[in-house]
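What you see is the complex with one protein chain gone and the rest in place.
So, chain A:
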Amino acid sequence: MFKKFSPSTDIAGHTPVKTSVQRSIRAAVLSQWKIESETLEAIWPKKEGLVLVKCREHVSIYTVHGEPIFLQHFDGPFFPTLRLLHKYPYILPMVKVDRGAIRFLLAGAHMMCPGLTSAGGYLPPAEAALPAGTPVAIHAEGKEHAVGVGITKLGTEEMKKVNKGVAVETTTYLGDDLWVLKAL
């Protein structure tokens, strides 16, 4: 989504978000991420207004003090930015890709099933299976920090069964234009 992104052409405008809308966003984030309200309060203090940065193709980035903290596509789920995810790695469920896939992920490719189901990969066990359309943190084999943020296209159990095609659609990854952008 952010493979090519330049602030001067792709941003339509900055607008402060209404308090009522902020309240609903806060509730949505709390319900979607595994995060306590106190921690969210530390990331995004109640007193600080959220700024909505509208971008092309219905992407909205929300910033606090100019620093992007999460983003949304249409009215889908909220994704944390990768920098935020590095700071709070537990907020999203984790999937792991094998080492062979890292190179492609860093070039912006979506993650295919075999990369997740192979020996180096990791998918949550059956009792903690994720449905399709869940935001996930993409980790890599043998690495400590997340390498990308994505959304599942198949349920995790389905991935194990089908083992073919796109499993996780990459939203933002290490080294893309959103990563380069430290402040908006």
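Here is the rule we go by: a residue touches a chain if its C-beta (ideal position, glycine included) is under 8 Å from a C-beta of that chain, and two chains touch if they have at least 3 such contacts; residues count from 1.
One rule holds in what follows: contacts and distances are computed from a predicted model.
Engineer: For the chain omitted from this view, which of "AP-3 complex subunit delta", "ER membrane protein complex subunit 1", "Translation machinery-associated protein 22" or "N(6)-L-threonylcarbamoyladenine synthase" is its UniProt protein name?
Structural biologist: The chain we cannot see is, by its UniProt record, "Translation machinery-associated protein 22".
Engineer: Looking at the whole complex, which of A:K34, A:R56 or A:K164 touches the chain that is not displayed?
Structural biologist: Going through A:K34, A:R56 or A:K164 one by one, A:K34 is the residue touching the chain not shown.
Engineer: Among A:D10, A:E67 or A:E141, which one is in touch with the chain left out?
Structural biologist: Answer from the full complex: A:E141 touches the omitted chain.
Engineer: Which of A:M1, A:L50 or A:I102 touches the chain that is not shown?
Structural biologist: Within the whole complex, the residue contacting the unshown chain is A:I102.
Engineer: Need a quick check: the contact residues on chain A for the chain that isn't drawn.
Structural biologist: Output for chain A: 23, 26-27, 30, 34-39, 41-42, 86-90, 93-94, 98-100, 102-103, 106, 118-120, 128, 137, 139, 141-145, 147, 174-175, 179-180.
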